[in-house]
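There's a structure below that I have some questions on.
One chain of protein is taken out of this complex; the other chains stay put.
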Amino acid sequence: MKINGNKVTSLHDAIKAHVKDGCHLSIGGFTINRNPMAAVYEIIRQGIRNLHLYAHSNGQGIDELVGAKTASCLEIAYGGTGRFASTCIRFRKAVEKKQIKIEDYSNYQMTLRFLAGAMGVPFLPTRSSLGTDIIKKWGFPVEFRQKNSRLPDRKLVELENPFGAWCDIKKVVLVPAVNPDVTIIHVQKADFRGNCRIEGLTFADVEQAKAAKILIITCEDLLDDDYLKNMPDRNQIPFIHANAVVHVPYGAYPTACYRYYDYDPIYLKAYAEKAKDDKQYHSYLENTILNKKSHRDLLDSLGRERLEMISADKNRGYAKNLDRRNPVET
Amino acid sequence: MKINGNKVTSLHDAIKAHVKDGCHLSIGGFTINRNPMAAVYEIIRQGIRNLHLYAHSNGQGIDELVGAKTASCLEIAYGGTGRFASTCIRFRKAVEKKQIKIEDYSNYQMTLRFLAGAMGVPFLPTRSSLGTDIIKKWGFPVEFRQKNSRLPDRKLVELENPFGAWCDIKKVVLVPAVNPDVTIIHVQKADFRGNCRIEGLTFADVEQAKAAKILIITCEDLLDDDYLKNMPDRNQIPFIHANAVVHVPYGAYPTACYRYYDYDPIYLKAYAEKAKDDKQYHSYLENTILNKKSHRDLLDSLGRERLEMISADKNRGYAKNLDRRNPVET
Amino acid sequence: MDYTLKEMMTIVAAREIRNSDIVFCGTGISMLAAMAAKNINAPQSVIFFETGAIDSRLEDLPLAVGDSRIMYQTSSNGGLLDSFATMQNRFTRKHIVGILGAAQIDIYGNLNSTVIGDYDEPEVRFSGSGGACDVASFVSRTIIFMKQEKRKFKKRLDYLTSPGYLNGPDGREKAGLPKGGPDRVITDMGIMGFDDHTRQMFLKGYYPGITPELILENMEFKIDTSRAKEVMAPTPDELELLREKCDPLHLIL
Partner (left out) sequence: MDYTLKEMMTIVAAREIRNSDIVFCGTGISMLAAMAAKNINAPQSVIFFETGAIDSRLEDLPLAVGDSRIMYQTSSNGGLLDSFATMQNRFTRKHIVGILGAAQIDIYGNLNSTVIGDYDEPEVRFSGSGGACDVASFVSRTIIFMKQEKRKFKKRLDYLTSPGYLNGPDGREKAGLPKGGPDRVITDMGIMGFDDHTRQMFLKGYYPGITPELILENMEFKIDTSRAKEVMAPTPDELELLREKCDPLHLIL
């Protein structure tokens, strides 16, 4: 975090300055919505390695980070993108081939872990997962945890209710806090100092943002310092948490950004198809990501019609007439 | 809670149906803002007794409930109304004369207790109050707690961090959940089913609302079932928590309601003065509250000019030119 | 009458939803079943998503629980914390029915959606819990969609992701979980319930053209079939509403 001042920078510089090899990283969004994809692609382009990723159900963003071999560890609740890939393909391959270390939690547990980090407490309690293998089976063995000062010694801890049977609850599971080195989120509106307004569901972005040491914000609209203050009830993240603000229109593409654009079913379907075949996937990585200089460059290569196709209805916030039946890349 | 249907009722009927003698009650608002005062006065009029009150810093509402002898127990963080009474007068007298049992917590602890109730966990952790008398001194002795199944056996519990020194934290304080029988909040906008939109700060209203078995909502504007759904990002409490919705314009008076009206400095100052003297206070109780049939009746007796005086500027949300220097009742 | 097995499954699930239910949906057929209930037999039921949308209008079928289509005209747009708290909350959780799917299920309705094979040396990796473990832990009843296959109805799960009745009638209580658990399993052949006493799965119904024997052949463990009756085929009304109101573009059907 950084308190005051103008924090606007370029995406290249924001990633270069803050996302280092071995960094503990979380990204915002959920499955096919508001993933900070421009930042994900920039991380891939800069060849960053050995990331330790924290995810609930980020979906597309995490699968691309894993596919491009930027990550060595992953703590996650769900590796899928809904109907496009009920299990993300590159994620599945990486886990099956043991190219990545994985630790499983549930969505609520991951969200509580971010909340604990944001609140400044070492853990939070829940009743979720009692009696399951999420408690019993650890992806990161205890020795691995003990050797790594950035990890808690235990995955989860069961605790008898110290208030007796208060609330008719005998036992809870404690989930350890997460404080990522860096969180990257993509929001609809931000100002120069880093005040953020998210439209539609916030997912766990607010908790992820406040739990992090460094917060990078990419935004559709970059506004001057008074605009958002005129309606502060709608701003979820105050500037005191922000380190870098980057203006990236379509920064969530190919995932959706409520009120701005929908997900691109053609891109997501094509990605899921290519991901199944290593050769095709590497050609995707080469041609669609690495050979592009920037997100703008990637968008330009798709053509304006693709972006018009996913443009959101003002009223509904998504593209009402988007053809999602059998999307085919042309 | 009650799931569906039209929940609109009268204030008299809502209080009659849900706020019983001995009931565990929490009210929304903070010091001199958005206290559900119409409901507080209705509780006093109906002569309800032995309430067990949960408060953070509700201020005016709690002081009036305590002054009118509706309550026998009070769990609270702060009994004050800012510059009008740095310690609320009737609250102070009741505690000094031991007319009420009191248990002290901090504001964050009370808020976490409501949050724990809303989340369905028996406790939440914090670092607040370690080493203080808030932990050491119990207002409710252990025997009193053990005899009362509605109270946890312990006020607070210290716990060594079960994740070692994770987050560089050795110890936390666990605060027990609160699930009031009834929470009453006053909001700017609600619909027939009980969706709520709070404008300005939410204080702890959302947590108090969701922690309760029964939620009574009083509102400035009662809207039809589609209006609030057009801008759901701004609605904090969905209808599934609501039991009764009551349309009470000026329902927070004499406390403020952001964007609608300011607090009434004349009323609050006069109240603080009268509260100091038992005789004057009882005449206030008789004439201003008990002899009035309803909140409308109380407002009418003040006259239209008083309400115009505190009418909020559209832009600022409070009465910019309100004279707050030396308010005198005329 | 012509209908697909997917249509049958969707309608059988929808029939289990009541007007007083708050329905937690995942992606795919579970979402479609919730929409079908709302359009056919339970117009007052409330559709709700783990991502934080309560009472979504769902003018168009979403393709994921993070789809912007679920954010339109809800009662409140929050985040994951809000929705899971609503499921864990002692008052609201009683009204919530969760609809889940999984890769494996056992006789007590425990679910695996994590791995096939050893956890450390997985043969097949699936998506993982997502919110499924949370929902199965918290809410008062769940409806589970499964394909009727031997490799899916397992004597022993490779990984227990989401709790059913765990290992018997007092399994949940012993583990510290709230009351609740699986209520129905809906497959492409029939529908199962759970015995009030043993908490073991039993066959409640089989679809027209299917026999209890065929169902048993497609399970690794044996269940009681003595209470099974033929399930009513979808009515023309049900089918029409499902096809025209819920998924006119055949995104899932």
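Lettered A, B and C in written order, each chain numbered from 1.
Operating definition for what follows: a contact is a pair of C-beta atoms (placed from the backbone, for glycine too) under 8 Å apart; a residue touches a chain by one contact, two chains touch by 3 or more.
These figures come from a predicted structure and were not determined experimentally.
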Full-assembly contacts of the left-out chain, visible side only, are chains A, B
Among A:Gly22, A:Pro162 or A:Pro238, which one is in touch with the chain left out? A:Pro238
Touch assignment to the omitted chain, from B:Ile27, B:Ile76 or B:Val245, lands on B:Ile76
Touching the hidden chain in the complete assembly: which of B:Arg127, B:Arg154, B:Lys213 or B:Lys292 does that? B:Arg127
Please identify which residue in B:Ser106, B:Asn195 or B:Thr218 touches the non-displayed chain. B:Ser106
Contacting the left-out chain: of B:His56, B:Lys155, B:Lys274 or B:His295, that is B:His56
Those residues of chain A that touch the unshown chain are 1, 3-4, 118-121, 179, 193, 195, 210, 212-213, 226, 228-230, 232-233, 235-241
Could you please point out the chain B residues that touch the chain left off the display? 29-34, 56-57, 59, 76-84, 86-88, 91-92, 95-96, 98, 104-109, 111-112, 115, 126-134, 137, 139, 158, 167-172, 200-207, 256, 258, 262-263, 265, 312, 316-318, 320, 324-325
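Just so it is clear, only the chains that are shown with their structure count from here on.
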Using mean C-alpha positions as chain centres, tell me how far chain B is from chain C in Å, no decimals. 40
Calculate how many whole Å lie between the centre of chain A and the centre of chain C, each centre taken as the average of the chain's C-alpha atoms. 27
Distance-wise, how many Å sit between the C-alpha centres of chain A and chain B, to the nearest whole number? 38
Numbers and ranges of chain B residues touching at least 2 other chains: 120-121, 179, 233
Multi-chain contact sites of chain C, meaning residues that touch two or more partners: 53, 71, 77-78, 88, 90, 138
